[in-house]
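Quick one: this structure, given as C-alpha cells, is what I'll be asking you about.
Moving on to chain A:
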Amino acid sequence: MGKDKFLNEKPEKLTYSGVFKKIDNWARARSLWVVAYGTGCGAIELRPTFTSRFDAERFGMRMVGTPRQADVIVVSGYLTVKTLKRVIRVYEQMQSPKYVVALGACPINGGMYYDSYNAINRLDLYLPVDIWVTGCMPRPEAILAGFKRLQELIDDGKADGWKKYIEALDWYRGNQRKIIKNWRMPNYNW
Partner candidate 1 sequence: MFFFASSIALILIGLYAVLVKRNIMKMVIGLSIMDTGVNILIISLGFIRGKTAPIINAKDLLVRTSSKVVDPVPQALVLTAIVIGVAVTAAALSIVMLMYSKKKSLEIEEYKELKW
Partner candidate 2 sequence: MGVKIFYAFIALIGGIAYGLLLGGISRKITARMQNRRGPTVFQNFIDVWKLFRKKTAISHGVMFYLAPIFRLLGGAGTFLLVPIVVGNFYLSNFSFGGDLIVIMYFMVMGCLGMALGAAESGHPHAPIGVTRGLAQMAGQELPFIISVVVLMIVDKTTSVEGIVMAQQGGILHWHIFTYPFAAIAAFISLLGMMTSYPFEIVMAPQEIAIGPPTEFSSTFLSYMFSGRSVFAVAKYVLFMDLFLGGATNLLWAFLKTFLIFLWPLFITDVFPRFKLEQSVSFFWTWPTLIGLIDLLRIYIVR
C-alpha cells in the first residue's frame, strides 16, 4: 500500500482472444461511445450528428462525458500544442480498444492554419488515426459516413490504431515530446 503502482511501465501488447473475436468486433462496431470533447470548430458539427435529424444513435453510438468509458475520440478540427496535450491525455485515459477519428482538413495537413505558430500540421505523427474525414468542416452526413466506415473497419478487425500506438509508443512519444518541450504529463496505463 501507499506507493504508486505501475508507474512508467511500458504497456503490454494485447492480443485478441480467438473464441469471441467475431462477436466482440461485431459488438464493438455497433456500440461506439464517443467522448464528448471538441478540440476545434468541428465540434459544432458533431452535435447535430447525434440529434434527431441525423440520429447517430441508430448505429449504436452515443456521447459519453468521460474518457474512461469512451471508445472513440473525435479530433474535431485544428489542434494547438496546448490542446494536443489534452487530447493525448484523454486518449491515454481511454480503455482499449479505442479509436481516433480526425475531422476536417486541419488534422491532416494543417489546413488553413498551415503557417500558424501554434497549430500542428499532421495529427498522425502524434496519435494513431483510424479514420480521416475531410472537409472544412465536414457536414454531419460526412461524419456519419466516416463512422460507418469505421464500423466496417472494426468489423473486419482492421481498426488497430490502438495496438499500433502501444507498439510504436516510443516513436509517438518522440514526436510528441518534440513539440511539447516541457513534458509535465503523467504516464498512464493502458
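In this text, a residue touches a chain if its C-beta (ideal position, glycine included) is under 8 Å from a C-beta of that chain, and two chains touch if they have at least 3 such contacts; residues count from 1.
Candidate selection criterion: all candidates are chains of the complex that A comes from, given by their letters.
Please read these numbers as outputs of a predicted model, since none were measured by experiment.
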Selected partner (touches chain A in the complex), from 1 or 2: 2
Of chain A, residues touching candidate 2 in the complex: 14, 20, 23-24, 27-28, 30-31, 52-53, 55, 57-60, 63-66, 68-69, 71, 95-97, 189-190
